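Contents: one structure, followed by commentary.
Missing here: one protein chain of the complex. Every other protein chain is in place.
Moving on to subunit A:
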Amino acid sequence: MQFMLLFSRQGKLRLQKWYVPLSDKEKKKITRELVQTVLARKPKMCSFLEWRDLKIVYKRYASLYFCCAIEDQDNELITLEIIHRYVELLDKYFGSVCELDIIFNFEKAYFILDEFLLGGEVQETSKKNVLKAIEQADLLQEKTEHVSARVSLGVRKRTRICAGVLTCIKM
């Protein structure tokens, strides 16, 4: 995988993970163009499109678009599984995840992703193991901080944009 982007329906970036070296300027340009292209797709269209010399696999979950750029020899269908697995992990971690969770806890979203993918490739195929690793890291962080990571969710409005994100999306 070359990169993964998460963005809202208004085109606001919520996560960007780059696995190829590009300048900030190039990243911004790619992001802008790709977001525009994906947002222009109609709901009934397939999840794949060709963009520049890359294959783009995207899927919308509630108000968030998950968008991956893969190479020619990569399997599009398994990439859909990768996206779905990531959403499942987020869902398990945050408990019925919604976009706001990812906004207010963006570092956690990255940490979770980094336990699932490494260098653009899948490193762990067991959901249980990924979540266990995160849990352990969180505990380690707590120990050093003496503050519960979960408690510091603090003051924020939690609106359920889509209850049970995953149940309404059929693969």
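We take it that a residue touches a chain if its C-beta (ideal position, glycine included) is under 8 Å from a C-beta of that chain, and two chains touch if they have at least 3 such contacts; residues count from 1.
Please note the rule applied: contacts and distances are computed from a predicted model.
According to UniProt, the chain absent from the figure is "AP-1 complex subunit gamma", selected among "Cell cycle control protein", "AP-1 complex subunit gamma", "Tubulin epsilon chain isoform X3" or "Erythropoietin receptor". As for the chain not pictured, it touches subunit A at residues 13-19, 21-23, 28, 44-50, 73, 75-78, 80-82, 85, 103-104, 106-107, 110-111, 114-115, 118-129, 133, 136-137, 140-141, 143-145, 152-156, 171.
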